[in-house]
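Quick one: this structure, given as structure tokens, is what I'll be asking you about.
For this depiction, one protein chain was excluded, whereas all remaining protein chains were kept in their positions.
Labels run A, B and C following the written order; every chain starts at residue 1.
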Amino acid sequence: MTTVAAKPAAVAAKPATMAQALGRALRDAMAEDPAVHVMGEDVGTLGGVFRITDGLAGEFGDDRCTDTPLAEAGILGTAVGMAMYGLRPVVEMQFDAFAYPAFEQLVSHVARMRNRTKGRMPLPLTVRVPYGGGIGGVEHHSDSSEAYYMATPGLHVVTPSTVADAYGLLRAAIASDDPVVFLEPKRLYWSKADWNPEHPLAVEPIGRAVVRRSGRSATLITYGPSVPVCLEAAEAARAEGWDLEVVDLRSLVPFDDETVCASVRRTGRAVVVHESGGFGGPGGEIAARVTERCFHHLEAPVLRVAGFDIPYPPPMLERHHLPGVDRILDAVARLQWEAES
Amino acid sequence: MTTVAAKPAAVAAKPATMAQALGRALRDAMAEDPAVHVMGEDVGTLGGVFRITDGLAGEFGDDRCTDTPLAEAGILGTAVGMAMYGLRPVVEMQFDAFAYPAFEQLVSHVARMRNRTKGRMPLPLTVRVPYGGGIGGVEHHSDSSEAYYMATPGLHVVTPSTVADAYGLLRAAIASDDPVVFLEPKRLYWSKADWNPEHPLAVEPIGRAVVRRSGRSATLITYGPSVPVCLEAAEAARAEGWDLEVVDLRSLVPFDDETVCASVRRTGRAVVVHESGGFGGPGGEIAARVTERCFHHLEAPVLRVAGFDIPYPPPMLERHHLPGVDRILDAVARLQWEAES
Amino acid sequence: MKSRSLTVMDQRGTYRPAPPPAWQPRTDAAPLLPDAEPYRVLGTEAARQADPGLLRRLYAELVRGRRYNAQATALTKQGRLAVYPSSTGQEACQVAAALALEDRDWLFPSYRDTLAAIARGLDPVQALSLLRGDWHTGYDPREHRIAPLCTPLATQLPHAVGLAHAARLKGDGVVALAMVGDGGTSEGDFHEALNFAAVWQAPVVFLVQNNGFAISVPLAKQTAAPSLAHKAVGYGMPGRLVDGNDAAALHEVLTEAVRHARAGGGPTLVEAVTYRIDAHTNADDATRYRGDAEVQAWRDHDPIALLARELTERGLLDEEAVRKARDDAEAVAADLRARMNQDPGLDPMDLFAHVYAEPTPQLREQAAQLRAELDAEAEGTATTPEGTGR
Partner (left out) sequence: MKSRSLTVMDQRGTYRPAPPPAWQPRTDAAPLLPDAEPYRVLGTEAARQADPGLLRRLYAELVRGRRYNAQATALTKQGRLAVYPSSTGQEACQVAAALALEDRDWLFPSYRDTLAAIARGLDPVQALSLLRGDWHTGYDPREHRIAPLCTPLATQLPHAVGLAHAARLKGDGVVALAMVGDGGTSEGDFHEALNFAAVWQAPVVFLVQNNGFAISVPLAKQTAAPSLAHKAVGYGMPGRLVDGNDAAALHEVLTEAVRHARAGGGPTLVEAVTYRIDAHTNADDATRYRGDAEVQAWRDHDPIALLARELTERGLLDEEAVRKARDDAEAVAADLRARMNQDPGLDPMDLFAHVYAEPTPQLREQAAQLRAELDAEAEGTATTPEGTGR
């Protein structure tokens, strides 16, 4: 698994995984604010199937970290009621595809409660969804469902790609007075970075993209599990003479037009990269809005490298589906370099 | 309500509404193929809240047109089982937002059954969803949910804008060996066209867009409820000196790149128009793919006129939300005409 | 399996090993089962013991509620409401639900339950926002402890459970009462809510108004259960079957269920057997799915008439009281009529104000666009300012 560098920690830094950073974020949030409650399937005694919530039930008790009955609509629906009463529930969906039973609660209630009540009933609620493939998961365990959430006004949609962001963005999500769908890239759970567990990392504001790598030839616009792949592609591209910039969106909603467009205006070329299926996926929105805003800076159309428009493949075939370095470089090659020179 | 002209009928034509055409399509399909079963809430005795299924229970009996218990996941889930046994269920969801409880069945099963079984278990199943606003519906009765369905590989997504297409496309959907989400624009239910009820209209192939109005200045790419609005805008645009082409997609999946791109290559300018929210909505995909394919033909970026990125407004405010003629003309005006001349 | 005599089952009893270790019944099923017939108070001995003040209060509320339903339906004809789902015939359920609660408790109404919200003290004009179409929820849920009127059926039931659970964790002694129709019991959310409530022993009362129909679909196509109250046993909570047109019986059963919940006894499922006298909404044609005779039979079991008869027999209702109730109801209707005729004074810019705590940059752009359009419209420069879709 790719190792992603985080912000350097002050003292006595040691390697931590993204999974640990997420767990730490939950712990710190619970310790700071008694209104924060964690709930979901197997989050208590077991500590979650990915062990993100490990130790929370022990530290804060079953009422703060609760093993619920096995019913996702019920989990999210009761969390809505808890938020209505002033709590800050953090819900874990066990896998991407197992969030679908809660879709109605999410779309019809979570996303609309504040607006419905003219702001009188905000819903501070975080829905953690482990998402994406690359872990050899069997059917229904590797979906990229961000397109559904992006198309639902009223939700924030956030996804980290580094250990530091995992901590900082999850803290910000829990602190937000709005509902946040927090997408955790499963295959980065075991990615590592040095950090100092005594000095937890900063809370990151929601809604700002970051340039993970500066470059001048073209911009790779990406997020979550595809960030390390893009960074790898950018390294490989040097051999071809391309100096690629990599923008990590971090937040799909709100969308940071400013950072993205500043980069594309500089480079004049862009490729959007994500695992989610291409058709109707996030890349269409991103390419369209970049084109609307940067049309006269573009030397070539904004291209997309995405998962195929197919149900997520079985483990033995997933490598053919996932956008990899070669596919990204192929797309970069199609950015009409001849036209420029 | 706007009246849309259908193909001229042979003899004794008289006006029919889109609602009637849909009902007739169901009737004819049921009469031709005993495997076709209609099911949903209130579709039997009542004939549906929009009366689309009026008379079917009387003609074909309760077992062919069935009032189900009130549970959308159950309706779609049992329809899956019926299709597995060789029937061709046509499911009615009462309103757009009330299809969400069935989302998991749709995404996790309906869309995947054929692929999951390597083609051995196709699912010939039609899900009729009345969608969109403009009818003064209270909360949850006016959603445009097509972005969710477009982002789900394995589904066909079809939507008529004329009386003739309502008949022709619904027949094709029911005849299809694949699952089709058939989106019915509620506010066109009472739109009328002349047709001859003795000679039902042709079955339209799924996957082909049509040029509803030819023009040379720019292309309006649209579908469903926005087609009449675009045609109206095209008429109004003549006063401004613009000759607009209007492409009615009819099928969002598969997408007819050929027809759309041929038009845009001719006109050099395009605006995508739909009611669905802009961010993460269908327009992003459409603008992106048109730009990818027609970049050097474009005089201006492909623009989008869409619903705002907000939960659907209450009836008294919906007119401010819906893309109307003025907003379309504003977008056309922003297509950088100066740059050309 | 209609009879339980499986071939060798009769042999049982001779040898009974202990149950396997993981299996123990957690509750005794018998006390969870509802009565075989709906519970009644009016017209029975029990009514003699009921508090006269309560009965008179219920009567006044029912009369006012019926008038409110008639007025709201009339307002749809005048285009003042987008739609109105009447609770005529179900006023006893609506009023009893409201009156069973203390001030600190929460009510979770469905889309049909504006009357319950009003009986709880909510301003009718605020209650009607959703159906008038000026906004979705027209009141502050926290101020009134009334959750938003809920359109997607049964989806507010898990909210009630979560809220009650949170209140219990805080030790606030707050109870939630959630309302759902017979049709709504078929939804998955009903099941999940009741199960969570029972597992958490949440202080929540579920009131099913079984009015015989889900729009046009009769109960027999909705369930094959002995009663909807029987569903309780599958969750390990008590089920109660009540005559939904008997305001006194309802008030007693609901009050007892609320008290039980508050005392830490956990949730109760109450089925109130009633009837919707009006069509589903003003837009519905009920003659398509039911006959006059059936409606008439239920008119003969009218909640107001049942209560009036009891009160009259006991000398608790004189002409004066009847007139007072009627006048009071007329005043409420007149006030509603007058205020619903006023322009709600909407600001289209509100469309962007409450989607998030802070509007996103995208929403700020869109708000600016609408602002410009409205300004242009105000200046009269827009060619066609009116009409849907323009």
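Keep in mind that, in the parts below, a contact is a pair of C-beta atoms (placed from the backbone, for glycine too) under 8 Å apart; a residue touches a chain by one contact, two chains touch by 3 or more.
Quick caveat, the model's predicted, so the values are computed rather than measured.
Participant: Can you pull out the displayed chains that the omitted chain is in contact with?
Facilitator: A, B, C
Participant: Looking at the whole complex, which of C:63, C:107, C:153 or C:219 touches the chain that is not displayed?
Facilitator: Looking across C:63, C:107, C:153 or C:219, the contact with the absent chain belongs to C:219.
Participant: Per the definition of touch given earlier, which of B:51, B:114, B:171 or B:250 contacts the omitted chain?
Facilitator: B:114
Participant: Could you tell me which of B:156, B:192 or B:250 touches the chain that is not displayed?
Facilitator: B:156
Participant: Going by the touch rule given at the top, which residues of chain A touch the chain that is not shown?
Facilitator: Against the missing chain, chain A presents residues 41-42, 44-47, 49, 67-74, 97-98, 100-101, 134, 136-141, 187, 229, 236, 279, 308-311, 313-327.
Participant: With the missing chain put back, which residues of chain C would touch it? List them for me.
Facilitator: So the residues of chain C touching the missing chain come out as 1-4, 6-9, 11-12, 14-17, 19-23, 25-29, 31-33, 36-41, 43-47, 49-50, 186-192, 195, 198-199, 201, 210-212, 219-227, 230-238, 240, 243-245, 252-253, 256-257, 260, 265-266, 268, 273-275, 294, 297-298, 301.
Participant: If the hidden chain were put back, which residues of chain B would touch it?
Facilitator: On the chain B side, contact with the omitted chain comes from 63, 68-69, 71, 73-74, 76-87, 89, 101, 104-105, 108-109, 112-122, 153-154, 156, 176-178, 207, 253-255, 257-258.
Note that only the chains that are shown with their structure count from here on.
Participant: Name the chain with the Cα centroid closest to the overall protein Cα centroid.
Facilitator: B
Participant: Taking each chain's centre as the mean of its CA atoms, how far is chain A from chain C in angstrom?
Facilitator: About 40 Å, centre to centre.
Participant: How big is the gap, in whole Å, between where the Cα atoms of chain A centre and where those of chain B centre?
Facilitator: So the centroids are 32 Å from each other.
Participant: Distance between chain B and chain C based on Cα centroids, please, to the nearest Å.
Facilitator: About 35 Å, centre to centre.
Participant: Find every residue in chain A that makes contact with two or more other chains and list them.
Facilitator: Within chain A, residues 73, 101, 104, 108, 112, 115-116, 153-154, 253, 255 contact more than one other chain.
Participant: Send over the residues of chain C in touch with two or more other chains.
Facilitator: In chain C, 135-136, 152, 188-189, 350, 355, 360, 362 touch at least two other chains.
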